[in-house]
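The block underneath contains the structure these notes are about, expressed in structure tokens.
With one protein chain held back, the other chains of the complex are shown just where they sit.
== chain A ==
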Amino acid sequence: GKAGTVTALCARRYAVEDVPFSVPAASETTDLSHLINKLLAAGNADHKYVEFDFLINGQFLRMPLVTHMEMENISTEEVVEIEYVEKYMAPQPEECIFHDDWISSVQASEEWILTGCYDQTARIWSLEGKSIMTIAGHTEVVKDAVWVKQDSLSCLLLSASMDQTVVLWEWNVEKNKVKALHCCRGHAGSVDSIAVDSTRTKFCSGSWDKMLKIWSAVPTDEEDELEEAANRPRKKQKTEQFGLTRTPLATLSGHTEAVSSVLWTDAEEICSGSWDHTIKLWDAETGDLKSTLTGNKVFNSVSYSPLCRRLASGSTDRHIRLWDPRSKDGSLVLLSLTSHTGWVTSVKWSPTHEHQLISGSLDNIVKLWDTRSCKAPLYDLAAHEDKVLCVDWTEAGLLLSGGADNKLYCYRYPATASDVGA
């Protein structure tokens, strides 16, 4: 039968008259798209064909209209408002950067890509995929690498490693020289995750020793004294160390298992995901535990979007879960995004779009999600031949993913601003 009515709500460019239409119940997005295009062509002679995507009550239409309405319990007898947005373009593959070993982390800026690698180095690449710098010095696998500060002359960056240290490097761009400024020592386990705060003066690290430590990210000429009595083999290592030793400003303890992921939600709040099935929010100033979100799986990765104020978590199951970090009762999952078939190793919110995020999984697939479509992702990026270990999304609209197949894939995804209501 006939069902529903399209009431147009779209970008100004593609506005149609607000008149109810009767639509066949079996129609899919392509049929609806044709309909809208016809209307637009009728109104505007030089209209070009545009693909649209459709939302009913904030849910993407991914199946025939009638099936969707049955699933959502919407009566076909009433007038239904269907929003439509211009269909998101598929991410365009750009570069494939080959590494010598597994890629454990990736972070890109406007000009350069920083990757951490299992061959004990961190690497800097240009956006075109040219190797610019290899930062060697760690004695173990580099688990995470992040930018601290970038300007035209010199950049500061951090690398965390399984050798229990975080090293603050200064990279002179002109001379293309890298120098270890500080070696941050204090963790008693592999440092798995680091995050720099918004002021770029502090950073936090999470480690296998269950601790979170806050360090200063400002380079100085002084060396912090190690308080513990150094025994002989340590002394030997010390002579080999790069840079000046630095000790933590504060230690946050509370997790009962390894900390796998850490981030700053704002200037004073740290969020950490752990193997003890909890996400904890900490006050960075006082070091107090503010709240705990309890899940029932190990958390591999958490990401926070200031646009929608939601936490996304990837755990050792197939689901990406969205949390509200402000909720006081804690352990309430707002939404699960399910389509992966392996552990979700990495999640990253879009820096520009409040609904979109990207996830990498052990099933070798990177998925681009819109939270309004929680059963099916917008796009599957199935280029990796082995486990995906890290993903990143830059403000310029670059999607990056690295994995156990030693390849870093870059995709260009048109930077879309939040669009609904336009």
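Just so we're on the same page, contacts are C-beta pairs under 8 Å (C-beta built on N, C-alpha and C of every residue); 3 or more make two chains touch, one makes a residue touch a chain; residues count from 1.
Definition applied: contacts and distances are computed from a predicted model.
What is the protein name, per UniProt, of the chain that does not appear here: "BOP1 protein", "AP-4 complex subunit mu-like", "NADH:ubiquinone oxidoreductase complex assembly factor 8" or "PIGU protein"?
The record for the missing subunit names the protein "BOP1 protein".
Touching the hidden chain in the complete assembly: which of A:Y118, A:W147 or A:W282 does that?
A:Y118
Where the complex has a chain not shown, which of A:L362, A:V391 or A:L408 is the residue touching it?
Selected residue, touching the omitted chain: A:L362.
Touching the left-out chain: which of A:F52, A:W102, A:W125 or A:F203?
A:W102
Thinking of the whole complex, not just what is shown, which of A:L55, A:M69, A:A258 or A:L408 touches the missing chain?
A:A258
Could you tell which one of A:Q107, A:T121 or A:Q164 touches the chain left off the display?
That would be A:Q164, which touches the missing chain.
List the residues of chain A that touch the chain left out of this view.
These residues touch the chain not displayed: 102, 118, 141, 163-164, 188-190, 208-209, 231, 233-234, 237, 257-258, 260, 275, 296, 298, 300, 316-317, 342-343, 362, 387, 389, 404.
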